[in-house]
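With one protein chain held back, the other chains of the complex are shown just where they sit.
The block that comes next holds subunit A.
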């Protein structure tokens, strides 16, 4: 059904001289300052909002670099201290034949964040160039990114829980490494990036070709 819809020429609110409330979805004539229903401030659909997306995105990417270079965990066992970066840990787990755990860590810490960066960048780049017909797919992608973004924190949670649990003094102790902070920051920033993406822009492309 969606496929059919994408092939239809979908009228947009902007085409109709309306602007939708981002909070409750009620449309108002353009120029209205505040939503008469929920009182939220009505923001016109503006490409300039993409700047925020890119800004957060860039910040998240910057934070993602040290998150991979610095050790995530510092494990001290009987005086031996071991530090692992994310990828190092994955390789080590893999070497120890813990394929499942390795896969989970790899997906949660590498695959998902990287995909998210790519997805957001794609969405942001696609604004204005896309055919209106593809809007539905982009919206789906956007929703997935927003949904999955919170799960990216799983790595940080693991570190936090391990650090809290494994504090056995000299026998064994786990401390978060600097990468944990960077990674958390990176995840948070990408979430902000995704958040600041205005999905209404997805539908802007065709309007532009027909627009004033």
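Keep in mind that, in the parts below, a residue touches a chain if its C-beta (ideal position, glycine included) is under 8 Å from a C-beta of that chain, and two chains touch if they have at least 3 such contacts; residues count from 1.
Quick note on the criterion: contacts and distances are computed from a predicted model.
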Among "Hydrogenase/sulfur reductase subunit alpha", "NADH-quinone oxidoreductase subunit L", "Phosphate ABC transporter ATP-binding protein" or "Paraquat-inducible protein B", the omitted chain is listed in UniProt as "Paraquat-inducible protein B"
The listed residue (A:78, A:95 or A:165) that touches the chain absent from the view is A:78
In the whole complex, of A:21, A:42 or A:63, the residue touching the missing chain would be A:63
Residue positions on subunit A contacting the omitted chain are 48, 51-52, 54-60, 62-63, 65-66, 78-83, 170, 178, 182, 185, 189, 196
